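One chain of protein is taken out of this complex; the other chains stay put.
And now, chain A:
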Amino acid sequence: METLLIVEDDAKLAALLSAYLSKYEFRTVIVEDFNLVLETFTASGADLVLLDVNLPRYDGYYWCRQIRKVSLCPILFISARDSGMDQVMALENGGDDYITKPFHYEVVLAKIRSHLRRAYGTYAQTLEERKLHSGELTLYPERYVIQHAGQSAELTQKEALLLEALMLKEGRVVTRERLLDVMWEDQHFIDDNTLNVYITRVRKKLKDLGLDDRLETVRGAGYRLSSPGERP
């Protein structure tokens, strides 16, 4: 399990990030005393740092240089500033990437994963594969495979994306808009009909694994993957 250090002075934002990343089996440490960023970093043994630029006392660039003196771990800047100059500053002070606010969770997650892969690629085998659980059901979002009670089924990329979005909110409704958003391809708009087709396919694959009726349609709202314990 990798440890992520979150250096962000907006407590709410830090907490939200931390909660989200914990779902993906990262250990997160939030810096609380902004005089002791370096100390917290050393103590936490972080594998990657999320660093805000505007901080009390010293700015993110300063702390980036400090961390660079002792570690080569990936440092991702998170900032509201979006001019080219700020990004150049970030990279010149030793940062590895730059994420501008406001951002979506997926962007942060994707960048964290890509930098971890690149930085610790040599022991990538030991890096745990991303998994999502819902009762007995396990999804491997990177291999497009689901497992249930010893059986497994292959998904297409789109089906995997769809199921991941549903599993992340297990027991709650996911809107059609949200699903369309997640599945949006680079250039092709996915319309409602296409979404229906994917839903039908995912349902069938779940059914083949003996998971009948887990995926419900909530009229006028979206879809819901019921929790394993509850009666549909």
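The rule is short, and it goes like this: a residue touches a chain if its C-beta (ideal position, glycine included) is under 8 Å from a C-beta of that chain, and two chains touch if they have at least 3 such contacts; residues count from 1.
Note that in this section contacts and distances are computed from a predicted model.
Asker: Between "L-lactate dehydrogenase complex protein LldF", "histidine kinase", "Phenylpropionate dioxygenase" or "Tripartite tricarboxylate transporter", which matches the UniProt record of the unshown chain?
Answerer: Per the UniProt record, the undisplayed chain of the complex is "histidine kinase".
Asker: Have a look at A:R27, A:R65 or A:K101 and name the one touching the chain we're not showing.
Answerer: From the options A:R27, A:R65 or A:K101, the contact with the absent chain belongs to A:K101.
Asker: Determine which one of A:A80, A:A149 or A:V197 touches the chain that has been left out.
Answerer: From the options A:A80, A:A149 or A:V197, the contact with the absent chain belongs to A:A80.
Asker: From the list A:S22, A:Q157, A:T175 or A:S227, pick the residue that touches the absent chain.
Answerer: A:T175
Asker: For chain A, which positions touch the chain that isn't shown here?
Answerer: Its contact residues with the unshown chain are 10, 12-13, 16-17, 20, 54, 80-85, 101-105, 169, 172-175, 177-178, 180-181, 184, 186-187, 189, 191-192, 221-222.
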